[in-house]
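Have a look at this one.
One protein chain is absent from this view; the other protein chains keep their places.
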Amino acid sequence: MTTSTAQLLVRKYRWRYAGMIGYYLQRVTGLALLGYLLLHVHTINLLKDPAKFDEALATFRSPLFKLAEIGLLATVILHALNGIRLTMVDCGVGLTKQRQIFWCFAIGVGAILFLAGAIPMLMHINFQGAK
Amino acid sequence: MYWRAINWYLQRITGAALLLLLIMHFWVEHFSADVRHGELNFQTVQTRFFHNPWFVTVDILFLLFALYHGLNGLRNIILDYSVIGKNGARVITVVLILIGLVWAWWGIDAFSGNNLTQNTQQLTSANH
Partner (left out) sequence: MVVNYQPRLACQTRVETLDSDVITVQPLHNLPVAKDLVVSLEPFFEKWKEINPALDPINKGSKKLAVIPPDSDFGKEAAAKRDCITCGACYSACSLPGSNKGYLGPAAINKALLRLLDPRDKDVKHRLEVLYDTAGIWRCHTQFNCTAACPKGIPLTDSIMRLKRAMIRPGQFNDNKHSTTSGS
């Protein structure tokens, strides 16, 4: 049988088992959330200047920021669910099923939760202009 | 002292706590009565904060837990690279603790209010 390029690539990266994908995911989402925290604390500090605060909130209503918020939702869900999986595994629970837990729980349930939040959020975006 | 062992447990514990705090925070910010019926702006946020001290408490707890969990995670990422050396690891730990303290102060200071605080508190107490 001939091995296609696609098959070779799959074989090369399949070694990146769920454990490995989960590892990268946790780090990337974690760093992203730290960055978000920086921005968020900065915004809350604007409470000291009412005009600037309202200005910031107005910016956050723009479609670009609303889409970024949806991205934030995905980031939080992935980090949290994979974090639950890691804590379970750390307690010795589900060690033999850690791959299934990753795909079915962290990714599967995560996707459902994400859609439950993202679809209403998308529907509320006013693409014509900020409110 | 077994700091690293305690640290390992705390990372998991703060993670779980953050999930709860997130849900609480999110509920308050997006689904509580005054946000659903009114617009989110300085006035509503200000009133809510100084109306009920629980809001600020949850927020500050959330911040502190998030800082511990996040900066600890960052420390783990950095320590995975042996190129920084043993002394580098100690320096990183100290630096991250300092960053955490400054960041925490910065966040808590955001609730210190402004010159409108006084008026808002008088208004809310007058309305009741």
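For reference, chains read A and B in written order, and residue numbers begin at 1 within each chain.
Please note the rule applied: a residue touches a chain if its C-beta (ideal position, glycine included) is under 8 Å from a C-beta of that chain, and two chains touch if they have at least 3 such contacts.
Worth saying up front: this structure is predicted, and the values here are computed from it rather than measured.
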{"item": "Hidden partner chain, touching residue among B:Met24, B:Leu61, B:Ala89 or B:Ile108", "value": "B:Ala89"}
{"item": "Residue, one of A:Met20, A:Leu64 or A:Cys104, that touches the chain absent here", "value": "A:Met20"}
{"item": "Interface with the undisplayed chain - residues on subunit A", "value": "1-3, 7-8, 11-12, 15, 17-20, 22-23, 86, 89-92, 95, 98-99"}
{"item": "Missing-chain contacts mapped onto subunit B", "value": "2, 4-6, 8-9, 76, 79-82, 86, 89"}
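Following the convention adopted for this analysis, only the chains that are shown with their structure count from here on.
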{"item": "Distance between chain centroids, defined by C-alpha means - subunit A, subunit B (Å)", "value": "19"}
{"item": "List of subunit B residues in touch with subunit A within their complex", "value": "12, 15-16, 19, 22, 40-42, 45-46, 49, 63, 66-67, 70-71, 73-74, 77, 103, 106-107, 109-114, 116"}
{"item": "Subunit B-facing residues of subunit A, complex", "value": "27, 30-31, 33-34, 37, 41, 44-45, 47-50, 53-54, 57, 76, 80, 83-84, 86-87, 90"}
